[in-house]
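What you see is the complex with one protein chain gone and the rest in place.
Labels A, B and C are assigned to the chains in the order they are written; within every chain, residues are numbered from 1.
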Amino acid sequence: MYNTGKIIAGLVVFFILATLPFLLNLGKANAKIEPSIDTPEINAMPKKHCVEPKAFMRSEHMQLLNNWRDQVVRNGNRIYVGSDGNEYPISLQNTCMKCHANKKKFCDKCHNYMAVKPYCWGCHIAPKENEA
Amino acid sequence: MKTVLPFIAVVILVLLPLFGVTVAHQTQIFFGVVVPYTAVAVFVFGFIYRILQWGKSPVPFCIPTTCGQQKSLPWIKQDKLENPVTTMQVVGRMLLEVLVFRSLFRNMKTEMKEGKAVYGSEKLLWLAGLAFHWSFLFIFVRHYRFFVQDVPTAIQLMEGMDSFFQIGAPLFYMTDAVILGAVTFLLVRRVYLPQIRYISLAADFFPLFLILAIAISGILMRYFFKTHIVAVKQLAIGLVSLNPTIPEGIGAIFYVHLFLICVLLMYFPFSKLMHMGGVFLSPTRNMANDSRIVRYINPWNYPVHVHTYEEYEDDFREKMKKAGLPVEKE
Amino acid sequence: MATMDFQGKSIEVDDDGYLLNLDDWSKELADHLASLDGVTLTPAHWEVINFLRDYYKQYQIAPMIKILVKEIGKAMGPEKGNTKYLYELYPGGPAKQACKYAGLPKPTGCV
Partner (left out) sequence: MAKLPKPEELLQINYNPPPTEDWMDRPVELKQGNFCWGAKGKNLAAVEFPNARDWTPVEADWKLPKDWEGTVLEAMADRLSKYRSFKVFMDICVRCGACADKCHFFIGGGDPKNMPVLRAELMRSVYRKYFTTAGKYLGKLAGARELDLNVLKEWWYYFYQCTECRRCSVFCPYGIDTAEITLMAREFTNLLGLNTDWISGPVANCYMKGNHLGLEPHAIMNSIEGMIDDIETITGIRINPSFNRKGAEILFVTPSGDLFADPGTFTAMGYMMLFHELGIDYTWSTYASEGGNFGFFTSNEMAKRLNAKIYAEAKRLGVKYIIGGECGHMWRVLNQYMDTWNGPADFMEVPKSPITGTVFDNAASTKMIHVTEFTADLIKNNKIKLDPSRNDDLVITYHDSCNTARGMGLLEEPRYIINSVCNKFHEMPDNTIRERTFCCGSGTGLNASENMEIRMRGGYPRANAVKFVRDKHGVNMLANICAIDRATLSASMDYWVPGVRVTGVHELVANALIMTGEKERETNLRGEPLPGKGGNE
């Protein structure tokens, strides 16, 4: 016997599972994701720069932060020397978030998009933002 | 030969996109759009085609391999999962088979010791097989975060589980280590064990090398040669919403990873990897042992030439009468 | 198929040396077949061979040892009606060896 019904049913399930990403995105536009650097602190900078170049920060910031934590917590070292030779205090709240005071429009933008949940805010207090 | 050639093939498959996107930027369209669409189409329709091809052949007889007590007298306990008679019991048996590799769990090792055969426990193949398939599935599902804009909680939970130990940044996935370990074991086993090496074909090494290369490229990308991950998701979403774009800033390593996956997808329907679909069609596992309870129908059953009783009696009538046997015709 | 030359005639035998055609058999051929195994047929051997041929004529099959033992015992007396006696006569097994000399096909036993 052929089990036609069961095979067709199985194939329908397979088809749905295999093309699920397409089905889930039917008719949805590809959202543009651009973290905002529009904060008073950054706007006030004569030459906009972070502790490291933008491309490096984009892909390596998690490692840098991880490293910073270890430096402070384990080694008591509170100074970071950037690749440009400048010294920066190692501090999430006083260095990073001083400029990037807009967590929702900066950090969360990509993190939410990528479904990444950094555990920074498990210990640190998230900045109180004035504007939503 | 059967080991080296597949290895060389995979190396070439790695180099193709690597040089492609590095040397000529325009090939990104090819590797990022054309190949993925082709691969998905080949995979989905190839898979369906193969299943339909198998389905075209009927199952003429009810031939389950029974691995436990049959259903007979009411006071004898039937082994419902190993010798099913109802559809639900068959489903149970199949679930055990597909989800936990029940049959492979029975595996054991035969050795000659002190002049006699002894059977030792051998669960490594089962364990490695299970680890490989489950981590592959886990990793596959985890990748859905690239394909849906609002990632469902379930996927996030899975990811949380996978990176439960919160080692390093980005968080280390356990399944990455498991799949590398399992595939390596399966590969080493094929090279090292004489029996397995003897039976192996190039077609057994190729998928292992390919999957290993996929896993390694993925791991390199996540932990070492990082790429612009948001752009990657933009590309992915573009593909699945049928509105492909090639965002800036995606490294060659991504195209290597993607291309190898595409090759795997295209290779899948035409290879032994179809065991994924085939296991559901295996008559020794997916049938109920009920052929004495309900008549099983063979669609091509045809009349055959038999030696009838009448012919038999004609041959032996005198001898039968002499021996006192009743006959139809005197 | 193998053949065997005997008295200027070519006789068809199977792979184990059993005659393919019962009609090719003769007493001389039996003696010859036995001599190939280094056996000289005595009247005691012939009792068994004759019984086998009679049984085969009637039933188209060689008897099982149990029947052979019983029938030989009936015909020749109880002291000969045992397996031991038959094996002494035919060390290669009464079924196999005696059937060969009797020109019967190789016995099948259980199938």
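The rule is short, and it goes like this: contacts are C-beta pairs under 8 Å (C-beta built on N, C-alpha and C of every residue); 3 or more make two chains touch, one makes a residue touch a chain.
This structure is a prediction, so every number in the text was calculated from the model and none was measured.
A.B. asks: Would you mind listing the shown chains in contact with the chain that isn't displayed?
C.D. replies: B, C
A.B. asks: Among B:167, B:193 or B:242, which residue is in touch with the absent chain?
C.D. replies: Going through B:167, B:193 or B:242 one by one, B:193 is the residue touching the chain not shown.
A.B. asks: In the full complex, which residues of chain C touch the absent chain?
C.D. replies: Residues of chain C in contact with the hidden chain: 1-2, 14-16, 58-61, 64-67, 70, 96, 106, 108-111.
A.B. asks: Residue by residue, what part of chain B touches the chain that was omitted?
C.D. replies: Contacting residues on chain B, toward the hidden partner: 1-2, 5, 50, 53-63, 65-73, 75-77, 79, 82-83, 97, 101, 103-104, 106-112, 115-117, 119, 125, 129, 193-204, 270, 272, 274-275, 278-279, 281-285, 289, 291-298, 300-301, 304-309, 312-313, 315-316, 319-320, 322-326.
Definition applied: only the chains that are shown with their structure count from here on.
A.B. asks: Examine which chains touch each other and state the graph shape they make (line, ring, star, complete, other).
C.D. replies: other
A.B. asks: How many angstrom lie between the centres of chain A and chain C, each centre taken as the mean Cα position?
C.D. replies: 95
A.B. asks: Report the inter-chain centroid distance for chain B and chain C in whole angstrom, where each centroid is the mean of the CA atoms.
C.D. replies: Whole-Å distance between the two chain centres: 60.
A.B. asks: I'd like to verify one number: the distance from the centre of chain A to the centre of chain B, where each centre is the average of its C-alpha atoms, in whole angstrom.
C.D. replies: 36
A.B. asks: Within the complex, which stretch of chain B touches chain A?
C.D. replies: My answer: residues 40, 43-44, 47-48, 51-52, 55-56, 58-59, 144-145, 147-149, 151, 155-156, 159-160, 166, 168-170, 226-230, 233-234, 236-238, 240-243, 245, 249, 277, 280-281, 296-299.
A.B. asks: Write out the stretch or stretches of chain A touching chain B in their complex.
C.D. replies: 1-4, 7, 10-11, 14-15, 18-22, 24-31, 33, 55, 58-60, 62-63, 65-66, 110, 113-117, 119
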